[in-house]
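Note that this complex is displayed minus one protein chain, with the remaining chains in position.
And now, chain A:
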């Protein structure tokens, strides 16, 4: 029973409850850092680490957080972890941290993190919270890595900086699609991905806000 609960907390956010494609959370960073695969992977790993640590800490002290200041307490914990991760990246992955620029810092305001600490970790024991956070982090990573790989592959013909598709300039056949390196392409890819996921699993589609009126002719 307990193991089953852990397993479902870990696996459901991967596709069924994916934070990006189902809940459309945290897409700001998903759009910004996916121009290449290595930044996407670094960002995904940083977010997962911050998410797991912050949910565990919040979950440990959940019985003692006063309701009136709970959001501030959670944000302070998340922000501290983010600063530490950012400093860590600057020290050991200087090159990538230069390219991620402010987006590591913006994990603080990523609604995914606060969403999990506020809605799950605050009312569940640490182990389940950690599994849930890891699942959500991996679900986020999955989408980021997919979009990052597509954008890098079609934008530059590379994966992880290694040439996969030979470029025309170097005597190959592939003409890089510069649009893929611009922000709009991330919107297109993410939109296409959400559409694909909801076509395969129709129960993820939201009910329409309004039903379109039936035209007069059709009623006759």
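Operating definition for what follows: a residue touches a chain if its C-beta (ideal position, glycine included) is under 8 Å from a C-beta of that chain, and two chains touch if they have at least 3 such contacts; residues count from 1.
Going forward, contacts and distances are computed from a predicted model.
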Name of the absent chain as recorded in UniProt (options "OB-fold domain-containing protein", "ABC transporter ATP-binding protein", "MobA-like NTP transferase domain-containing protein" or "Na(+)-translocating NADH-quinone reductase subunit C"): "Na(+)-translocating NADH-quinone reductase subunit C"
Touch criterion as defined above, residue of A:77, A:104, A:144 or A:189 at the omitted chain: A:77
Touching residues (missing chain, whole complex) on chain A: 35, 61, 63-69, 72-73, 76-77, 79-80, 83-84, 87-88, 90-92, 94, 101, 155, 178, 181-182
